[in-house]
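With one protein chain held back, the other chains of the complex are shown just where they sit.
== chain A ==
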Amino acid sequence: FKDDLSTSPQLFTSMSPYDVDLPIQTTEDVLFSSQFNQSKELPADFSSVDLSFLPDITQDNKEQNLSGDSHEMQKELDGSIPRNEDSGIFMDESSSSYPDATQPSPEASDVCPPLTPMTPMTPVTPASESSGIVPQLQNIVSTVNLACKLDLKNIALHARNAEYNPKRFAAVIMRIREPRTTALIFSSGKMVCTGAKSEEQSRLAARKYARVVQKLGFPAKFLDFKIQNMVGSCDVRFPIRLEGLVLTHQQFSSYEPELFPGLIYRMVKPRIVLLIFVSGKVVLTGAKERSEIYEAFENIYPILKGFKKAS
């Protein structure tokens, strides 16, 4: 059925950068090339694949499908849970019976004609070259459930690195040196870990805190570890006319020099808040995954660059 894919109607050509991202494979295994890689062996067994999402083509998909930049795609898929809904179309297509392949076409035909997105999308510059700048992660906030009630006074007494001031805040503030982080430990057993520079560091730090609590005699477990927020920053190395940016991207930007010197840009996809400063420094926050930060920066960079030339 390889031929079917290659001779598939023009409807699908715009989506060609979408290599077949098979959700049953881990993203690290799938190698992306800029060409639609036909040589990949498509697994015949789809029993483990969840196809329930197939019928819907959401606005998200349309937007992604039309952005021709596979490089952006790659970054997006690298760190995150594979976007099942996008590959769903191809899943159906690549199934052995040809009539199935036509199934998505009515939906796809909705996709291809010129789209006016119903929700305001951050304008995407198609096929832009990558900026070459990688945002650096500055802070990761994660939570974990230790699943046991804790005696905070006891912890503060027996641990050197803990501070507890119940009148000010109802949690123990604990710090460790490596990785350099801070944790808020609540009596319910929930814990918040902040200050790590990467997801793995955050996880390691959270485990260390859990071990400290264990050693203090509590039956602490390590449940539901989740990254809640990631903050990154970078520098585009040229000054930015914030007044102009707020004029052209009014529905996303908020620039109030009386309140704050930076422009607050609320990107819709991915849902990230960017703080853009006149010096060219950009802070990105609100991400649950690293890829969102990279994607957001790749989205904003052409906008900022376009601005620089225009001024």
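Following the convention adopted for this analysis, a residue touches a chain if its C-beta (ideal position, glycine included) is under 8 Å from a C-beta of that chain, and two chains touch if they have at least 3 such contacts; residues count from 1.
Here is the rule we go by: contacts and distances are computed from a predicted model.
Colleague: Just go with whichever of "Transcription factor IIIB 50 kDa subunit", "Proteasome subunit beta", "Glucosamine-6-phosphate isomerase" or "Trifunctional enzyme subunit alpha, mitochondrial" UniProt uses as the name of the absent chain.
Modeller: "Transcription factor IIIB 50 kDa subunit"
Colleague: What residues on chain A make contact with the chain left out of this view?
Modeller: Residues 136, 138, 153, 156-161, 176, 178-179, 197-204, 207-208, 211-212, 215-216, 238-243, 246-247, 250-251, 254-262, 264, 266, 277-280, 308-309 of chain A touch the chain absent from view.
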